[in-house]
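Only one protein chain is missing from this complex, and each of the others stays in its spot.
Moving on, here comes chain A:
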Amino acid sequence: MSDHQLRVSKIRNGTVIDHIAAGQALNVLAILGIDGSEGYGLSIAMNVSSGRLGRKDILKIEDRELSQSEVDVLSLIAPEATINIVRDFEVIEKNRVERPDRVSGLLSCPNHNCITNADEPVETAFEVISDGVRCNYCGTIIHEDIADHLAVE
């Protein structure tokens, strides 16, 4: 039995997100709006060894599957992640995340003078570009630490 199997037990139903970049698991939970109060069974493994990534994080969330918009933002901060849907202890679907062309309403613009940070009736929108994401309104590029700009509560 491998080291991380010992640490994180199997789940009956839900989602396993594997190959998250080391240190990003808590940001992934933030994207999903999970803080523990929802009652989902939750297992978090951080900085476990990985043949592909060196170090990685793993999340197992019982009785919760992901929406496409959640997967879209997940792809920006954990581009190597795999998402396994588990039903009755079996992995019935296994997907790599794919970078979307655009994400809406999930990131805030770091440019304090961007109109999206004023009290206007719009949600943020970012185009996904080769080296990050770009605000559709002011053009500001977020190149790194995208998770720092998550607009989720």
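The rule is simple: a residue touches a chain if its C-beta (ideal position, glycine included) is under 8 Å from a C-beta of that chain, and two chains touch if they have at least 3 such contacts; residues count from 1.
Going forward, contacts and distances are computed from a predicted model.
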In UniProt, out of "TrkH family potassium uptake protein", "Putative circadian clock protein, KaiC", "Aspartate carbamoyltransferase" or "NADH dehydrogenase-like complex subunit N", the chain dropped from the view is recorded as "Aspartate carbamoyltransferase"
Using the document's definition of touch, tell me which of A:S43, A:S69 or A:N111 contacts the absent chain.
A:N111
In the full complex, which of A:A22, A:V48, A:C138 or A:A151 touches the chain missing from this view?
A:C138
Residues of chain A (touch criterion as defined above) contacting the omitted chain
109, 111, 113-116, 118-122, 129, 131, 134-141, 143
